[in-house]
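Every protein chain but one is kept in place in this view of the complex.
Then we have chain A:
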Amino acid sequence: MNNNLIQYILGIADNSLILGQRLGELCGHGPSIETDIALTNISLDLLGQTRSYFQYVAQLQGGDANEDTVAFLRLEREYKNVLLVEQPNTDFGYSIARQFLYDVYHLALLEELQDSKDEQLAAIATKSIKEVLYHVRFSSDWIRRLGDGTEESHNRIQTAINDLWIFTDELFHQTDADKVMVAEGIGVDVAMLKENYYKKVTAILEEATLQIPEVEYFQKGGKQGIHSEHMGYILTEMQYMQRTYPNMTW
């Protein structure tokens, strides 16, 4: 069993899982039916990607592992998602800002992952990239609408961007497993994506008449399994059925 590879995949897939879960909370509560459908659609894409990654992880783990044991039976410290995706849906502005800050990164990551030496990862990336292109378009458009909309929307999205900015640097951190995978030509050297990421994000924020936040310190920890206090609640809800009724088929 290639533990580094498993850890590497989880580092990507857990982002999709937790962000998909967050978006799922919004169903039926959006500002319009159109945005409701769009956010549900993004959630659906992300969870679909999660399934592909987790099926691969389960295959690597062998034994009784399956996509659901990977998704539902790990402890909080074992989830490798970045802190950004577990942040709450404080308002539509936060949901959009979180989505935008993640989508731009996600697209850049998948563009590189397509060339992974691991065929299965490359295939998942190629399939997912079509979906993520749509996500980037949706979230960037909303950044522009909210930023260059009314005074209220401008202020709200600026606040959300300011608050979430501190979680962006972690996107470019690498765990030990990540480094091993990069060395083997399987993983993406995310540090190389950083400059371009901030360039792209900055361009769209400026187009949306928004300020680029200046922060002194960034937050990190998710990739090491040290999450915010939000995470326990997300997992409690998400894992409830599998924990209450173990070993059943649904």
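By definition in this document, a residue touches a chain if its C-beta (ideal position, glycine included) is under 8 Å from a C-beta of that chain, and two chains touch if they have at least 3 such contacts; residues count from 1.
Everything below uses one rule, namely that contacts and distances are computed from a predicted model.
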- Query: Which of the following names does UniProt give to the chain that is not shown: "Na(+)/H(+) antiporter subunit B", "NADH-quinone oxidoreductase subunit A", "Ring-1,2-phenylacetyl-CoA epoxidase subunit PaaA" or "Cytochrome ubiquinol oxidase subunit I"?
  - Reply: "Ring-1,2-phenylacetyl-CoA epoxidase subunit PaaA"
- Message: Using the document's definition of touch, tell me which of A:Arg144, A:Lys179, A:Lys200 or A:His230 contacts the absent chain.
- Response: A:Arg144
- Note on the structure: Given A:Asn2, A:Thr35 or A:Thr159, the residue that touches the chain left out of view is A:Thr35
- Task: By the contact definition given up top, give the residues of chain A that touch the hidden chain.
- Result: 21, 24-25, 27-37, 40-41, 43-44, 47-48, 50-51, 54, 67-68, 71-72, 91-92, 144-146, 148-150, 152-153, 156, 237-238, 240-242, 245, 248-250
